[in-house]
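Can you read through this structure? Questions will come right after.
The complex appears here without one of its protein chains, the remainder shown in place.
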Amino acid sequence: MRARSSGALGIGQDTSTAAGEARDLAGRKPLRIAMIGHAFMGRAHSQAWRSVSAFFDVPPVELGVLVGRDVARTGAAAQQLGWAESASDWRPVVEREDIDIVDICTPGASHAEIATAALEAGKHVLVEKPLANTVEDAERLTRLASTRPGQAAIVNFNYRRVPALALARTMVEEGRLGPIRQIRAAYLQDWLSDPEAPMTWRLRKEEAGSGVLGDLGSHVTDLIRHLTGETITSVAGGLQTFVPERPSGSGREKVTVDDAAWATLGLSGGGVARFDVSRVALGRKNGMSLELYGEQGALRFDLENLNELWFYDADDAEGLHGFRRILVTESSHPYAGSWWPTGHILGWEHTFTHQFAEFLTAIEEGVPADPSFADGLAVQRVLGAVEQSAAEGGRTLPLDD
Amino acid sequence: MRARSSGALGIGQDTSTAAGEARDLAGRKPLRIAMIGHAFMGRAHSQAWRSVSAFFDVPPVELGVLVGRDVARTGAAAQQLGWAESASDWRPVVEREDIDIVDICTPGASHAEIATAALEAGKHVLVEKPLANTVEDAERLTRLASTRPGQAAIVNFNYRRVPALALARTMVEEGRLGPIRQIRAAYLQDWLSDPEAPMTWRLRKEEAGSGVLGDLGSHVTDLIRHLTGETITSVAGGLQTFVPERPSGSGREKVTVDDAAWATLGLSGGGVARFDVSRVALGRKNGMSLELYGEQGALRFDLENLNELWFYDADDAEGLHGFRRILVTESSHPYAGSWWPTGHILGWEHTFTHQFAEFLTAIEEGVPADPSFADGLAVQRVLGAVEQSAAEGGRTLPLDD
Amino acid sequence: MRARSSGALGIGQDTSTAAGEARDLAGRKPLRIAMIGHAFMGRAHSQAWRSVSAFFDVPPVELGVLVGRDVARTGAAAQQLGWAESASDWRPVVEREDIDIVDICTPGASHAEIATAALEAGKHVLVEKPLANTVEDAERLTRLASTRPGQAAIVNFNYRRVPALALARTMVEEGRLGPIRQIRAAYLQDWLSDPEAPMTWRLRKEEAGSGVLGDLGSHVTDLIRHLTGETITSVAGGLQTFVPERPSGSGREKVTVDDAAWATLGLSGGGVARFDVSRVALGRKNGMSLELYGEQGALRFDLENLNELWFYDADDAEGLHGFRRILVTESSHPYAGSWWPTGHILGWEHTFTHQFAEFLTAIEEGVPADPSFADGLAVQRVLGAVEQSAAEGGRTLPLDD
Partner (left out) sequence: MRARSSGALGIGQDTSTAAGEARDLAGRKPLRIAMIGHAFMGRAHSQAWRSVSAFFDVPPVELGVLVGRDVARTGAAAQQLGWAESASDWRPVVEREDIDIVDICTPGASHAEIATAALEAGKHVLVEKPLANTVEDAERLTRLASTRPGQAAIVNFNYRRVPALALARTMVEEGRLGPIRQIRAAYLQDWLSDPEAPMTWRLRKEEAGSGVLGDLGSHVTDLIRHLTGETITSVAGGLQTFVPERPSGSGREKVTVDDAAWATLGLSGGGVARFDVSRVALGRKNGMSLELYGEQGALRFDLENLNELWFYDADDAEGLHGFRRILVTESSHPYAGSWWPTGHILGWEHTFTHQFAEFLTAIEEGVPADPSFADGLAVQRVLGAVEQSAAEGGRTLPLDD
């Protein structure tokens, strides 16, 4: 990823930069985006689209059309978040000639339909995770994307773009950990810890598709695959719903998804990864933690302190071994050099900016982007196997993700 | 500070939000900004201006004119950072009728002149710290600002707006700490630790005015005053230059500012604050740490983990006392509720967004903004006393900041 | 547990305290100990026996006979460690009239035989974990002990006596955590991480009985039962040997025990506990970590910082929640008050002193001691079920521990 820098800027004669069709200093035409959905994720995406070209050497972008069901709310959101237009029907929008990129932030149930239409309309597509709500839909999308190599198509597993985790990936690739034997992972939150927290659509299986396994387990699974560069060869797991019903209206309603889940994953390199995910782990706010133990080195990471990577190097001098806290804010670190001086930490939202920069670079260079739809499909196969294993008493199932 | 929320948005009939003079949904006219300077701080300011109205319920802003000495570079920066125009002479710009706010990011030596002109032109003014390079200039500016109550005028001590420190301020005000007895503070960096790091203008007194004392000591001093709500009544201190000369061109040049400094400050409430600042503290990247010990409670903070505030409450149950790590990302926490769900951490740059939101709110409401020029002046008086004490062998000097 | 204190001491007329049969100031006759085994654990036990009555108000003890196979080495050890006599045959020693307590530190294979003889000889018995190498032996011992209520009989799961974990137990009993939903536990070491670390008897199944599961998994399992006060109702698990053969003599020898193991345990209260144990987790030295998530509170603990207990209280004031670090060294904390002033930390060895003080107090008061042989048996049933589950592809097995 190339960073912006004053030195890299060309000469800019014009003092006005306002006009719509203006190319950037490198002569690149802007890419115009349509974003479908504008809730929590839509706000994060907007911030990233708004920021990306100020910090990374990518084609310029224009926040074109924001699409949402409610006309008034979508219009208001568009103004607040900086989108030029708003619309309530995504179908005509994804087919508009002036749209280059379709960014899909809707709930998972609609991903397959929108992404299919966008790909068929020739657009580059970015889908929030999960890729789709069923393995079948994910397979169809992956096949479709594979027939259109000129269009970038990614699933937004944004945590790959935490600088510390990007560094971790590089370190694994360089062999600094040696063969990886054990991974301990968790993604723990507590927003459902209180049994009186009210029912929401997220806790109904027919709407949400899945509980914490799909929501948080998907991130962890993607990271296990991505950081190791390995595939999952076996799966055992379990699901639990600690709070079986919750206040809803004047009564109580049954919760039909899991609020905790766990799995043991066999890795193609011979190692074992285990994870816990939970929405009832009291005190843990956004506690995604990773521990990777290799033969030559080990890494630890916690999302609540996402600028830090802890590294243990077996090659350190005798008596001086220890996990060291690398503050991943150096100019030599992935993405970090594009932002601020050493030690000035980044936040959660920056992972989106980095992901979008990678996406735009892939578009510009005409190369495949990642996390690919195939990655998204692999994650869903793993999660599906966890559910199946849970239904079969935790039995270990073979998998070819 | 009011957060943006979907619920708070009015009805937006228009689907186009592009036009220059468009009011926001609350009917507010945009405020147009001219920013003088566009280096490191200019990039951070641009990002904050670009983001502020998407997350806070403030008047809309327009990134109007970016001013820099070099025509080409400034034009390029304007395009990259999203400014509508660029210019190379600040004088006519600060007098333009269509400019509402002047944001001064230049080196300290020019602050006084530009801020004076902007105030006299009737503009709201935001000055990067330090307010000015001399106490005399700071006094003049403070007097001038006091004659223009309708214009907001602040010095950008952005760390007041770290959510954890804003929470700390509130907790002190609520009396959760009781009388504050001791403060231990530090701001430690290491970018000058290597004696072969080359000479820069920042290490020449005639250009930089001051070394680490002014650069980092000013932040610490402002926070000591702000968090306690007290004034400084005595000062003792010292300065040191550990690397007296550095590579410069083909030879070596004398370093004429301090690379480490320290002080002991008497507080008006009877407590004592001590700080160390350094650019040669190997291993510390952006290590501003604060410890406040009161009679009823204590707080600890570290800028490298700026989303955390550690609180010790003497009122906890017997046997269950301990510093607790508050992850300051709850919707009830200052500023945090405007961003992401609990546990999704913010970065360094967000402090600017928060500061600018406060500034815009003060403008809208016609109330005084802070940190005021008087705050900036007080900080400089303290730092001036540190220098004087250092010159007099560390003797304690009385002060009425 | 009563602490020693100057105030609690009676009047001591005599200035000589040397004589063998001397009673203590409370008029108590000393209890004389025979210890079988004197390797690593024997040294730790000796230190605890030597220290216990100086810090706790328990009957005095005399380090009577040290028993080991090698005459010369045992004699040398006895002198170094402060035992009055040494012997090479345990049988006559455990039957000696002047011996009150038999402390069994030998490898697990001989526990059953020695403990049986000692119980039948009417002695109080303390057995290092595991209680025995087979569930059958453990059952026999447990039955035998149950017929002799006047003799104290315990298994030395010493980590129950870490002050922080004793406090944790109390907090759970008091209901500060509410119903416990999830436990994440691990006990990770790395002394077998290097594939060239040589073969030892500990890695031969016929000698060691078990690998890391029995060695470290037993501690974790006991703590899960003890801290919750619940039983284990289901077990699923796995075993792995990452380094299948190791240098031995001039060649390589097959490793026949596990070097990593894991389990998912159903708790009688409806919660789930999961643990990982490993001897190849590079960088982790003695990394036993526990996380307990309840409905009202949560706890975290790490054996490498064993004086700390981290507590999250859902009842803290809004906006001020967070895990707090309780430094468990207050006079009101379990065991801690018997030692040093607040903040002066204890080490690993103190857990033995605490355990022995509990044992001596139970003897003096004629009440059952714990961890009982039944506790030891329950742990072995759980570990046996883990092995069985592992052999059956990780299937979940019901258990009535």
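In this document, chain identifiers A, B and C correspond to the written order of the chains, with residue numbering beginning at 1 in each.
One rule holds in what follows: a contact is a pair of C-beta atoms (placed from the backbone, for glycine too) under 8 Å apart; a residue touches a chain by one contact, two chains touch by 3 or more.
A quick note: this is a predicted structure, and the numbers were derived from the prediction, not measured.
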Listed residues C:Ser278, C:Asn307, C:Ser372 or C:Ser389, member touching the removed chain: C:Asn307
Options B:Gly175, B:Pro195, B:Gly229 or B:Pro247, residue touching the unrepresented chain: B:Pro195
Touching the absent chain when the full complex is considered, from C:Pro130, C:Gly209 or C:Gly287: C:Gly287
For chain C, residues in touch with the removed chain: 4, 6, 9-18, 22, 24-25, 40, 43-44, 46-47, 50-51, 53-54, 72-73, 75-87, 189, 191, 284-287, 303-307, 327, 329, 339-350
Chain A residues that touch the omitted chain in the full complex: 167, 310-311, 313, 316, 318-327, 330, 332-333
Missing-chain contacts mapped onto chain B: 181-182, 184, 186, 188, 190, 193-195, 236, 238, 240, 242, 260, 262, 264, 270, 272, 274, 276, 278, 280-284, 291, 293-298, 312, 314, 321-323, 393-396
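The rule we apply is simple: only the chains that are shown with their structure count from here on.
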Most centrally placed chain, judged by C-alpha centres: A
Centre-to-centre distance between chain C and chain B (centres being mean Cα positions), rounded to whole Å: 54
For chain A paired with chain B, centre-to-centre distance based on mean C-alpha positions, whole Å: 33
Sites on chain C at which at least two other chains make contact: 321-323
